[in-house]
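Worksheet for the structure shown next.
Removed: one protein chain of the complex. Kept in place: all other protein chains.
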Amino acid sequence: MGIVVRHVERTDKSVADAFASFGVATIHEAQGRGGLMGPRITPIYAGAHVSGTAVTVSVPPADNWMIHVAVEQCQEGDVLVVAPTSHSDAGYFGELLATALQTRGVRGLVIDAGCRDVAELTRMGFPVWSRYVSATGTVKETLGSVNIPVVCAGQLVRPGDVVVADDDGVVVVERERAADLLPACAAREDREAKTRERYQAGELSLDLHSMREELAQKGLVYVDQAPDD
Amino acid sequence: MGIVVRHVERTDKSVADAFASFGVATIHEAQGRGGLMGPRITPIYAGAHVSGTAVTVSVPPADNWMIHVAVEQCQEGDVLVVAPTSHSDAGYFGELLATALQTRGVRGLVIDAGCRDVAELTRMGFPVWSRYVSATGTVKETLGSVNIPVVCAGQLVRPGDVVVADDDGVVVVERERAADLLPACAAREDREAKTRERYQAGELSLDLHSMREELAQKGLVYVDQAPDD
Amino acid sequence: MGIVVRHVERTDKSVADAFASFGVATIHEAQGRGGLMGPRITPIYAGAHVSGTAVTVSVPPADNWMIHVAVEQCQEGDVLVVAPTSHSDAGYFGELLATALQTRGVRGLVIDAGCRDVAELTRMGFPVWSRYVSATGTVKETLGSVNIPVVCAGQLVRPGDVVVADDDGVVVVERERAADLLPACAAREDREAKTRERYQAGELSLDLHSMREELAQKGLVYVDQAPDD
Amino acid sequence: MGIVVRHVERTDKSVADAFASFGVATIHEAQGRGGLMGPRITPIYAGAHVSGTAVTVSVPPADNWMIHVAVEQCQEGDVLVVAPTSHSDAGYFGELLATALQTRGVRGLVIDAGCRDVAELTRMGFPVWSRYVSATGTVKETLGSVNIPVVCAGQLVRPGDVVVADDDGVVVVERERAADLLPACAAREDREAKTRERYQAGELSLDLHSMREELAQKGLVYVDQAPDD
Amino acid sequence: MGIVVRHVERTDKSVADAFASFGVATIHEAQGRGGLMGPRITPIYAGAHVSGTAVTVSVPPADNWMIHVAVEQCQEGDVLVVAPTSHSDAGYFGELLATALQTRGVRGLVIDAGCRDVAELTRMGFPVWSRYVSATGTVKETLGSVNIPVVCAGQLVRPGDVVVADDDGVVVVERERAADLLPACAAREDREAKTRERYQAGELSLDLHSMREELAQKGLVYVDQAPDD
Partner (left out) sequence: MGIVVRHVERTDKSVADAFASFGVATIHEAQGRGGLMGPRITPIYAGAHVSGTAVTVSVPPADNWMIHVAVEQCQEGDVLVVAPTSHSDAGYFGELLATALQTRGVRGLVIDAGCRDVAELTRMGFPVWSRYVSATGTVKETLGSVNIPVVCAGQLVRPGDVVVADDDGVVVVERERAADLLPACAAREDREAKTRERYQAGELSLDLHSMREELAQKGLVYVDQAPDD
């Protein structure tokens, strides 16, 4: 209720940047299927893929005052994460705030509410992952907080955590675990590259991953369709 | 239940056309945050932006007969607005009706129900803002009305009102207020252009709009993250 | 609960292929408005249009094991149809499984749950119609069935049926009726082409389809707006 | 935006009261199927049935200040109708405001947002029809308006209109039409009473309302199930 | 499209009746987790529990004509199952139709759309499981069919199948399997009774069902919270 935490400890920039070469699904898998926001958060245009350090904002419903406050706390390489304290479909964010953030080197916005000016945001290449596209205006009357832990689309996000977003959604990586997670992501991609090649050669996962025996043990039965079925 | 109002008074065409240079969010703001349809209405393809005078249609669920009746009431510069009397996800509208409307100079369709033939509508450049994409067919059995006031996506629309739609959604401007609203839209865009320049120069809204004092009065507190937090 | 039916009887390939020249809405209409899945199933990218024979998969919530089993049952010209036994927003399907299916000549996936790797699927041109885009992972622990009748998005699909999908959604044609339905689709398109031409020439459906008398009989009233209304 | 209209003209009290003897469905039918709010508005407890004159409130999201303002405008026989300007699931209303309203003779609340204190409201017998039950608090910071026309759950409500609510939902009757509608409601109930008796005697609506011929004309076919079907 | 099948083969009445002593969850489990309608179908009042043979009705959106046609096809011990061909929240069914059905010995209604007159239906003890409570009226203009297979809330229902409904929802049992399923239901209840007793005596399912070893094999780890955690 009205706190701005300054100088939060961020994930090391080289670490946060390195996640941009991995997809959201890969990172989600690599960290034991943690950190994924719910599928109600979707990109306003296709093809964006960003990674950065979270600046978090807890906002009242339909009041975007604290986003203005948060701009000052942002720096090159951040991603802004905005969570309303109760459900809101208002349009908290548009082209002007995006200009301010882009000028500071912020890479994108994740918001569990609405954004607007979609055509302009697309033109300027500032990606947003939101719950709604909505032109509804907001007020500047009630305080919220910046850089406190928030729950956004069912996922806990703390300031300085890594946030990665692509066409599949948004995943969060805890700051303390970020550096250690990168090798796991790379290893996963390597394994997938090998699987891909073998799939392209016509091999089946049933054989590649030796599933047939376990399927049989669980009771899977193969039958042929009777001729007159 | 079964009335067609002909020769409705429309907003002056030059006025209605002039709104096409403003975004939906700008117009919504300029009229004191009125007139916006709910965010459940979305465009079937990105990038369309139209303004026109409303021809309204009240339709039974899954019955598009009155849209056929409404075509005759449409003229160059209109936008068709269709509201079902109870919720329906049927596909009331497709490429054939779009052909008929486009031939008459109608600029687009807003419908709180489903439309279909999305690929063809995209190819022919006839924009639709709808609640659903749905191939479900409709019947032609029950009467509705044309050019009576309707509530579409939570917003009252009267025949002849201005309807503006873009990637952000759909906004309605009352016919009587339309001419007076244009200068307010233009003024708003001017102000935003100035703000944009100053944001690009690195200024903060906190200073530009002198928010710091009011935030402090409301009790906003800045704290530094403790080193061992 | 754990059955794989092999060698199911498929709709004749030339018949199934022929449906690709008709839109989903046309086919839905031509078969008396049957066979359409609900509008919650949407394409992950615009512009895809496929027709093929159904390989069906009944899967537990958030468990994609049976999709791996189903790959082996797929052949050139198939469309995979996946229905969870209870609601799930997990991401059952991604780029690796798509690679395996594409290698076998499968034309697309229809799933009443989530898919992921949308950017890669778009790049490789493997179309998916799904209920969610979701990076959430799945497990491989519980059996389901392949090539049994399933209900997908409210529609019964049997193995070997024709499945057609485009930007409007997904329609199913029963194997036994498929060949007979093609002429009806073609006839419908012909009629629509003629109607289109006449609409383009400015004719009204009210006259073209002689609706005026029936509208009057039902009680439709035309009134002129009073000058001071 | 910040207007309170005092001394609005209300429907005559004896007329408004008389609607309490008719169900919402009956009134909706009697006025040609107009005036019904959408089914997202549900009663917080079963069995309530009220009729009264509307005091309308347009409120910002999650801000209940104007409800406090509206209390003063309420009088014996009113029903409060609250519509947020954008979607909100906050709990605008609880037992204290209900006490204030009940003291003034207000009969109930209709709100297209949340209410709380459901247990207390049930105990004190103050009925509420709401979109959500939600304990989320609201602020008192932004103005709205009292006694202007509002759209609530898709339905236009003007101050002084009759609002009737029961277990089926909420219906609005325009002030000017209210007196004339009462006989139509009574006639409808009479007809239904006669139909009910004949149904209880085993008669079928097919015969009672002579539907068989029209069904046959439309093409209804009766077939017997084949013995081996 | 306009067919009424008469004299459908129903599940033996003694068999259908016997299911009324089992809960929906038990039956769903006993038949291998099949037959359950989606949870969007809820009872209009708590405590009802019925079992009967399905008379199925496929209805157009917001058109209840075929329910009137279906009444004649109903007999003592039936349950009416109504599925709209596209989504509808209209109120298809109320107290008058319930009177007609109750007079014929029908035990309840399952409808994937709206019903109304909830207060009256509760008083007369005619249970309804529906998707919506809605006073919206319907028309009688378009044909549908009676006693054809329908998909209701994601579940295939054929005429004569057993339909069981209670506070948990609605389950369907295929006519051909019904008699054989009864012993499995009874056995399940017996097992549950024994489990219940042992739970009441303080035993744990971990021991009762010997889960500890399998959990350990899968890797479950027990840790004690550190004193200063």
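The first chain written gets the first letter, and so on, giving A, B, C, D and E; residue counts start at 1 in each chain.
Operating definition for what follows: a contact is a pair of C-beta atoms (placed from the backbone, for glycine too) under 8 Å apart; a residue touches a chain by one contact, two chains touch by 3 or more.
Predicted, not measured: the structure shown is a model, and the values here were computed from it.
Touched by the hidden chain within the whole complex are the displayed chains A, C, D, E. Residue-wise, the contact with the chain that is not shown comes from E:Val24, picked out of E:Val4, E:Val24 or E:Val157.
Against the chain not displayed here, subunit D makes contact via residues 2-9, 45, 65, 68-69, 71-72, 89, 91, 94-96, 99-100, 103-104, 114, 116-120, 122, 132-137, 140, 142-143, 147. Where subunit A meets the missing chain, the touching residues are 1, 32-33, 38, 85, 87, 149, 151, 154-156. For subunit E, the list of residues touching the undisplayed chain reads 23-25, 28-29, 33, 36, 38-39, 42, 46-47, 49, 166-169, 171, 192, 195-196, 199-202, 204-206, 209, 211, 215, 218-225, 229.
Throughout what follows, only the chains that are shown with their structure count from here on.
Touching subunit B and subunit C together: A, E. Rotation angle, subunit B onto subunit D, C-alpha superposition: 180 degrees, expressed as a multiple of 5. In this assembly, the C-alpha centroid of subunit B lies 42 Å from the C-alpha centroid of subunit E. The set of subunit D residues that touch two or more partner chains comprises 33, 38, 85, 87.
If you sketch which chains touch which, the pattern fits none of the simple shapes: not an open path, not a single ring, not a star, and not all-to-all. Remark: the chains found to touch one another pair up as A-B, A-C, A-D, B-C, B-D, B-E, C-E, D-E.
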